[in-house]
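Missing here is one protein chain; the remaining ones are kept as they sit in the complex.
For clarity, chains are labelled A, B and C in written order, and residue numbers in each chain start from 1.
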Amino acid sequence: MTNVKHAGAGGKQPATTAASATPAEVSVSPGHARRAEELAERDLKQVARTLRRNILVSIAAAGSGHPGGSLSAVETLVALYYKVMRHDPSNPRWPERDRFVLSKGHAAPVLYAVLADCGYFPPQELLTLRKLDSRLQGHAHIMTPGVEMSAGSLGQGLSFGIGQALAARIDGRAYRVYVLLGDGECDEGQVWEAAMSAAHYRLDNLVAVVDRNRIQNDRFTSEVMELEPLAEKWRAFGWSVEEVDGHSIRDILLALKQAQGVKGKPSCIIAHTVKGKGVSFMENNPAFHGKAPTREELRQALEELGV
Amino acid sequence: MTNVKHAGAGGKQPATTAASATPAEVSVSPGHARRAEELAERDLKQVARTLRRNILVSIAAAGSGHPGGSLSAVETLVALYYKVMRHDPSNPRWPERDRFVLSKGHAAPVLYAVLADCGYFPPQELLTLRKLDSRLQGHAHIMTPGVEMSAGSLGQGLSFGIGQALAARIDGRAYRVYVLLGDGECDEGQVWEAAMSAAHYRLDNLVAVVDRNRIQNDRFTSEVMELEPLAEKWRAFGWSVEEVDGHSIRDILLALKQAQGVKGKPSCIIAHTVKGKGVSFMENNPAFHGKAPTREELRQALEELGV
Amino acid sequence: MTSTVTKSATREAYGQVLVELGREDPNIVVLGGDLNKSTGTWAFAQQFPERFFDLGAAEQNIMGIAAGLASAGKTVFASTFAVFGTGRPYDQIRLSIAQPGLNVKIVVTHAGIITGEDGMSAQSIEDIALMCALPTFTVVVPADAPETAAAVREAARTQGPWYIRLGRPATPVVHQDGYRFHLGRAEQLKGGSDVTVIACGVMVSAALEAAEVLEGQGVRCRVLNMATLKPTDEEAIIRAAKETGALVTAEEHYIHGGLNSIVCQAVGRLCPVPVEPVALTRYAESGDPSGLLRKYGLTAEDVVAAVRRALSRRG
Partner (left out) sequence: MTSTVTKSATREAYGQVLVELGREDPNIVVLGGDLNKSTGTWAFAQQFPERFFDLGAAEQNIMGIAAGLASAGKTVFASTFAVFGTGRPYDQIRLSIAQPGLNVKIVVTHAGIITGEDGMSAQSIEDIALMCALPTFTVVVPADAPETAAAVREAARTQGPWYIRLGRPATPVVHQDGYRFHLGRAEQLKGGSDVTVIACGVMVSAALEAAEVLEGQGVRCRVLNMATLKPTDEEAIIRAAKETGALVTAEEHYIHGGLNSIVCQAVGRLCPVPVEPVALTRYAESGDPSGLLRKYGLTAEDVVAAVRRALSRRG
């Protein structure tokens, strides 16, 4: 299905298990460095657990950050980075790479966790998140190897991705562009300007994934600003739309594969997710949109994750 | 159906007919000053002709301006100002007035023509359009009696109208808010931000009319930025939608009446129109979006209008 | 600054006053953009739900709705973070609010680099430039929580568009509770005849700290709190220029279009003297507020150094 270059040579890297780790340590997926084609679903679930650990550990170490929308997006990024996208951690600017644009820039911790796990930078760097002089900014910024776009102000990523998709067309390159949006982010008019134009230019090398975790900053999306019928909105804006369980890597992969077959229009995947997924007291809890776990909360969370 | 106060006492005003008018003169609708309830469809058509004349005369006198989108909106404004809206030209700030918000501010000439004809200011003032020290600005501005909102930058009127509609709710007032949008204007993300929020707040005292003349500034909307399926977009954003022939006053009135019956959601009327309507060489011609007629073109246009 | 300094968040003061105003004046309406638990508007939302509207992450719409409400006679407070309440809806503020001069109070929080860990995208360092470029706007940058409370009350009392810039973290309190805010008048916090530091916002306390240090070194440093940037108290600036011969400006803002700009324009037109800036010269980054203030040159020591430079250039 894909030509994943990221794993490079097949050497193993030291695995850190839950048992041996203190809450402040980051993990590396056992076997992540094998060629991704060989990763079975079970392995990917293990990767997802490791990423969740690293998200929480890095945010706790920073003392601030956005766990909820990072945790809800884990499976989407696993599907993309470990199975679908052609990318090369040793050459982040490889011109033929598929692009991942994190439009909801506050979910940087999940992207950093993935990039570190793929080898874009050392996993230990995750512990510098949000600290002075770090390459890991509070909101994703292009200074970080592997980050395509500087984000943080919502609603801007889809336009950026369209620019990259148009460049692919001009240059006759085969790469595809994946943009991750928050659901609350879809309040922003720029998202709809972009949606309209992507359909106008028939960008079938563009996929938008909406992390439909039903919570935005303060409250549930239905309380703040009703988005439904969300799929109909995207359809009316000229997109092919699929809705999936955003925590089923298999479902996401199917939808991504299907999107590759869609011609003449862009594809939107609405990934139904649970905000804070994987940590009982964060799940579906608006309070953990933008709050770091305390040391005790981190301990409990890691225990629940079992990694 | 309505409690039109605008006509005031029933005295007639001097009518200016086509035969007697030079191209530089503005007309006043014969009988416009009668109570609007009494205006038959035939009278309204005559009013529309007069307004078209005054639009063209004022733009020609200015030497610049936007005839196309002014002419396409004539019937919508006639239906609203002469039959539907409660308003009082002698008291433009009457708190109970229905509001008309011209979001596509470049179509100011049609609004000025209507306001003058209704008695908000002397029709002769139309000849000062766009001139230094005039109250009639190139884009509608609240300095003009009867103008609700300063416009000119597209996409802002629906939000403004929502503010007025929310104020009606807070204050327990019965007035309704009508917002006129261009179709090209619907490119703007702010329109969709506003649309989403009007549905969220269930503003059934709000009506958006989209002047679907299929042309924007440079070219046809389908060339610049495809809007279709436009009705589905508004529906997916939670609005009740009607499509009408935007040059049939009867159709527009029916749709406006129907909108009054819609509860719990805002109403959108897509008025299918012809840009430059009424003047053969302006109809469907993008060149006359923002260009004044020459003296000779004006003469020919007035001859065609027969008023 | 000694460790006994009281700290308090300006946005909390705002939230409290808003509730009081809501009680006193049924005409007040508040708009938010899915950041109400952070900006201080949540208490108002709870107590006056029929006069509070959350528009989600859609800031252009917020400003347009604010204008519409104001046109119907409401006194509208619209609040979000500084970045999202200025640059994002700038054209809406300009056209729908500033040009018709409507009665909307844009009160933003999380301004400046002290927003901290969220990084440069969230650190508004250009908002003063933007808002002062709107001819009809009043622009106020309170120094602390008491001044915030007073300025917000003044805004509610006064017709016309206002911009009030608040911060995220608790910052030093320099005024007494019940302090009276004088719109358009610089407040002299400390007398002095050798040099004047003109500051706003969080830099006011840094200026006072610097003045104390300088006093110990025999420099009599005047300190002005220029909370109202617009309309500008040119008289106070010129008096300081004439009486002290050299000025320092201190602001938590990019050097273009902020306090330094305003002060330099006034002296250029009325009384040329050296003006040394303490301001940002580039985008910052993630980090803790005090670390950022140090790295980007916005501490009391930076003010002292600027004063030294100004003194050496004094005529």
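Convention: contacts are C-beta pairs under 8 Å (C-beta built on N, C-alpha and C of every residue); 3 or more make two chains touch, one makes a residue touch a chain.
Model, not experiment: these values are computed from the prediction.
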Residue of A:Leu39, A:Leu126 or A:Ala168 touching the missing chain in the full complex: A:Ala168
Touching the absent chain when the full complex is considered, from A:Gly138, A:Gly189, A:Gly246 or A:Pro266: A:Gly189
Selected from C:Val17, C:Leu31, C:Leu55 or C:Leu95 as touching the chain missing from the view: C:Leu95
Chain B residues that touch the omitted chain in the full complex: 62-65, 105-106, 130-134, 136-139, 141, 150-155, 184-185, 187-189, 216-219, 221, 223-225
Chain C residues touching the omitted chain (full complex): 83-84, 87-88, 90-91, 94-95, 99, 120-121, 126, 129-130, 132-136, 230, 247, 254-257, 260-265, 267-269, 272-277, 281-283
Residue ranges of chain A at the interface with the undisplayed chain: 95, 101, 141-142, 148-153, 155-168, 170-171, 189-190, 193-194, 196-197, 201
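The rule is simple: only the chains that are shown with their structure count from here on.
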Label of the chain whose CA centroid is most distant from the centroid of chain B: A
Separation of chain B from chain C, taking each centre as the mean of its C-alpha atoms, in whole Å: 42
Between chain B and chain A, distance of the C-alpha-averaged centres to the nearest whole Å: 47
Where chain A touches two or more other chains, by residue: 187-189, 225
Residues of chain C engaged with two or more neighbouring chains: 55-56, 58, 60-61
